[in-house]
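Input: one structure, supplied below.
Left out: one protein chain. Kept in place: all the others.
Let's look at subunit A:
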Amino acid sequence: MAAAALGCGAGWRRAWRRGLGGTLPAPVPIAALVPVTVPVPARRPPRVVARNAGGGAVPAGKSGLAPWVPVVGLEIHAQISSNSKLFSGSQVQFAAPPNSLVSFFDASLPGTLPVLNRRCVEAAVMTGLALNCSINKKSLFDRKHYFYADLPAGYQITQQRVPIAVNGSLSYSLCIDNKMSQMVTKTVRIKQIQLEQDSGKSLHDDSRSQTLVDLNRAGVGLMEVVMEPDMCCGEEAAAAVRELQLILQTLGSSQAIMAEGQLRVDANVSVHHPGEPYGVRTEVKNINSIRFLAKAIDYEIQRQIEELENGGTILNETRAFDSKLGCTVPMRDKEGMQDYRFMPEPNLPPLILYDTKSLPANVNHQQVVNIDWIHERLPDLPSAKRAKLVELYGILPEHSFTLVNEDGLTEFFENVVKQTQMKPKKVIGWILNDLLSYLKQHSCTVKESPISSVLLADLLNLLEKKEISASAAKQVFEELWKGEGKTPLEIVKEKQLQLLEDQEELEQICQAVIDEHEKEVMAIKAGNQKVVNKLIGLVQRATQGRSNPVLVKQILEKKLSE
């Protein structure tokens, strides 16, 4: 952990120096965080990298001059996927007429009481189990008091003292370099998961000096996942959140779509020198996508380092991320530190959960949540799915990541494999290099792909049976993408892309190429075998990609040795 942190720190120094021109540097890829010696630019005094006796730069982290260690912790709110709210029977739905999904309790009219939704408890237990937490068989509800227009009761019911799940972990993977060829696994500790109410929505109308309040969202169940500050940069945080998102979607406990506010992330960021106590942290809010999460965190780390290096101090404040400007700004609404006056929720007894051992006899099953029952029914988590794909199909771990990461891609891949004789290891290349890149270029999801798994399987079969060459196959793919309803075979016939089967014709073309390229022939005869490839390429061109390169090579070599 310390080494990784130092690595990050070293990277942060370098990123700062790259920004000397006055522009904000792009987030540093992890590759840059590996400690290497870097020459100090001449126009800046060497404040940051010390020199040893020999005059060479000392590797990052070893000198007396201080590197910075960024520390990132996350607070994630995931909206529970349920029909009704946490403590009332009003509906949970995105985008409905204002205040139409609000019950008397949600509007906090006097005389109303909270009634706990069983589905929300199950969702929290599922999530806790998937994140390796200990489930507290007895958990308590508390009130967190603060005044805001979208919190009609003046307090939020949450679980601050004894939450439903504690002490878990989340494993996630990152690429070491930009080429996706080396992945490293990291872990972040989960401090706790708690059930709490969501607040309503405020629309600020500054022109008329008023706030419009819609309580449709007030009272919706949330799971707050609190992560320990084990991360050191935006990329790690983004990878961790992505993995959590996949887990929640697999469990079905939350749909976790950030764009619809079903997954909200706040980042706590601070920097310090190694060996010294943690620095003052700031909280960064208003982050609407995983990409912005990485940007916001990296910017804030940068800002704090610059501020401290210039002799300033960091205020313990809340800042909002402005996605247009790519920076964080102090939030106008927060007035210093809040005192939330936590107190136990007097209207709710403790929540008791059972397992098979502690299950009382003669009990109404509807009133009982059995942790073991839920555990047995957990679906395969993303990490298990990836491991199965690697084992079953012999693909690389990096490939399994991309498959699981893209909605529907795993299914597509498996369907193609089922319908083709081509080996999965070759199929994966077509899925990741061809299909996926086309999808990305045209901003399509897998479901919207004009090429179905059946069509792709047909195409790959033609290739496998050696009826067409690889380059011809790519042409067919491009044609299929137009979605005009033609089958691969029809396209091949139409464009005459079949492999030349006539041996004689092939020999004639090869001979012609040999005759026209004396220089190359002489080079080959002199011993330079690589030039053969050039001749093969020329034959391919002459046959418009319809020749089998292996066969062509054989013919050429035979002719050249005569």
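Heads up, the rule we're going with is that contacts are C-beta pairs under 8 Å (C-beta built on N, C-alpha and C of every residue); 3 or more make two chains touch, one makes a residue touch a chain; residues count from 1.
Just so we're on the same page, contacts and distances are computed from a predicted model.
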item	value
Complex member absent from the view - protein name from UniProt, among "Cytochrome b-245 light chain", "Exoribonuclease phosphorolytic domain-containing protein", "Acyl carrier protein" or "Glutamyl-tRNA(Gln) amidotransferase subunit C, mitochondrial"	"Glutamyl-tRNA(Gln) amidotransferase subunit C, mitochondrial"
Residue, one of A:Pro350, A:Gly429 or A:Gly537, that touches the chain absent here	A:Pro350
Candidates A:Tyr148, A:Trp373 or A:Tyr438 - the one touching the absent chain	A:Tyr148
Sole residue of A:Asn268, A:Thr328 or A:Ser449 that reaches the chain not shown, by the stated touch rule	A:Asn268
Absent-chain interface as seen on subunit A, which is shown	71, 73-75, 82-84, 88-91, 97-105, 107, 109, 115-121, 140, 145, 147-149, 160-162, 191, 202-206, 209-215, 226-229, 268, 270, 277-281, 316, 332-335, 337-352, 366-367, 369
